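With one protein chain removed, the remaining protein chains of the complex are shown where they sit.
Take a look at chain A:
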Amino acid sequence: MEHIITPKVEYVKLLNTYPEKKSALGTLYLTATHLIYVEQTNNNARTETWVLHHHILSVEKLPLTASGCPLLIRCKTFQLLHLLFQRERDCQDVFQSLLRLSQPVKEEELYAFLYNPHQNEEDRRQGWEFISVANDFSRMGLSNEYWEISHLNKNYEICSTYPSILGLPKNASVAVVTGSAKFRSRGRLPVLSYYHKDTKAALCRCSQPLSGLTSRCVEDEQMLQAISQANSNCPFIYVVDTRPKLNAMANRAAGKGYENEDNYSNIRFQFQGIENIHIMRNSLQKLLEVCSMKSPSMSDYLTGLENSGWLRHIKSVMDAGVFLAKAVCDERVSVLVHCSDGWDRTAQVCSLACILLDPYYRTIKGLMVLIEKEWISFGHKFSHRCGHLDTDPKEVSPVFTQFLECVWQLSEQFPCVFEFNERYLIEIHNQVYACQYGNFIGNCQKERLDMRLHEKTFSLWPYLLKNQHLYRNPLYRRSLESTVLRPSTLPLHFKFWCGMYNHYDRGMHPKQSVLDQLLSLTQKQVEGERTMTELQRQLAVADGVLPDPSGPINTPAEQDSPSEKTPTAPVVQSNGSCAPLINGDAEEAGPGAEKCNEKEGADPGATEHDLTSSEDKPVSVETEHSKEEVHESS
């Protein structure tokens, strides 16, 4: 709290992105964790905008204007707040406070260390154990004839940024493992990422070899051979360097580099050409400039989109992921993937290949497992890449965001194969930057252990699971689940993700949401089925087929009164509701200005949920159940 100079400023204007719209007038509050803007509207309704300090990317004071002192706040969630203060002094105070609040220096200042979602220690422990990488290894069928779960890295001595348990080929000796680790950048030796039961082909990951111009390492060569031998279907393995060839060659001069095909028996070497973190950071920067342009022409927008290179990079990640999945599934070849350190591009393409190969990772829980496995435990440097703390800005890069976008691009091509919807991806993205839960704090498992995150913070996953009804994809069909995804990677099949990068420009989104409609219908379906069963029972009782357990039959009608409403159209909630809106920006774009209509603004899904008591058992279970019935009856 010591950083807050002025906790409350009145008469602050929130300027609209669209110049023709009227801006809001309201009060700004600073709390220890949030910036809150409360808009005072004429009918005494309140619209609240809450912004977590950790979500603030930058605060910028713009030149003084006749109407006041403007302050521009950019968020890591791609929200943009343009505030206008009446007094220069207030603006300066808020500016100073936010600069400090948005850039915590020490880990302990992160929100997760304050936040308690009303859980006891037992809940906390269970929450952390909920997603287990070890379980996922068993799901893949490990240990088996070829692969085993090894505890060699128990104390993080072989590789400090790797998890404590590793999947290794059975016939790799300890000497080979440790020797290979010494020949790899930061000791990140080749280990199992995913084992494909049907083809026995494995997806493995590591960092670049310290081959320099001439060095070689017998143990590393034996390690790759061990991986190759673990797959009897094929005499060779692919070694995929996800970097552009030029970058990899430059690394050779520094004693790193890539595998020399002549030194390894039976490898096929491949470059994939995904650019480095700096190029990705700049690309996003350019993309966001396009997103925040004021009334751009179509030409400005398309040219900007092209010049940002963003979709080109997304395509390069997708292409690499598709290559891996094809190798494993169609060619039955094991693949070893690396980039430089093996924690950015390698994480992207391995996790993407897993999604393409295995329907489990397309479920709500499966995606959690995948993120836990390929990203968190394999040491993707979340703290550095997301800039949780005030550290080197050159370490920040949207690597994880790109992965989420690739998943979204896939969901656009395959609308029925993901259990979750777009909101799940966006929520995960927000949570990664929010530091409200401990999962994405720190850069590797060892760091997290040292920070004692499991004792001091809570896990995000139980929270997401509790709210999973919001994240369901109503079109999800289990019958399709066994299929391997073969997406098209033609440029014209990649779209700009408006839902993410212009998330807070509500006016740009469709005014009626098919997703909300269908979610509310599936909700209704659950209630309808429940009511029907109850009515059938009552009829049976009335007919005398069933004995009457509870006396006369006039109570049920009252009991069911909430569901009486269900056959009618979704209940409409007007925009002027008192419920705090996390994001009060309900404006529209374009010349079709002004409030469009109250009906479209409301969220039919939200009101539907209010109708059902949340004490009922998890909605999801019901939906799953009823959905299966649907398939049977059809």
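Please note the rule applied: contacts are C-beta pairs under 8 Å (C-beta built on N, C-alpha and C of every residue); 3 or more make two chains touch, one makes a residue touch a chain; residues count from 1.
Simple rule for what comes next: contacts and distances are computed from a predicted model.
**Student:** What protein name does the UniProt record of the undisplayed chain give, "Exosome complex exonuclease RRP44", "Radial spoke head protein 3 homolog", "Response regulatory domain-containing protein" or "Myotubularin-related protein 9"?
**Tutor:** Hidden chain, UniProt protein name: "Myotubularin-related protein 9".
**Student:** From the listed residues A:377, A:430, A:445 or A:525, report the one that touches the chain absent from this view.
**Tutor:** The one listed residue touching the chain not shown is A:525.
**Student:** Determine which one of A:402, A:421 or A:538 touches the chain that has been left out.
**Tutor:** Considering all chains, including the one not shown, the answer is A:538.
**Student:** Considering the complete complex, identify which of A:62, A:514 or A:546 is in touch with the unshown chain.
**Tutor:** Residue touching the absent chain, from the options given: A:514.
**Student:** By the contact criterion defined above, which parts of chain A meet the unshown chain? Give residue numbers in ascending order.
**Tutor:** These residues of chain A touch the chain that is not shown: 291, 295-303, 305-306, 309, 311-312, 315, 413-417, 474-475, 477, 480, 488, 490-496, 498, 502, 505, 507-514, 517-518, 521-522, 524-525, 528-529, 531-532, 535-536, 538-539, 542-543, 552-554, 556, 563, 566-567, 569, 588-594, 596-597, 599-600, 630, 633-634.
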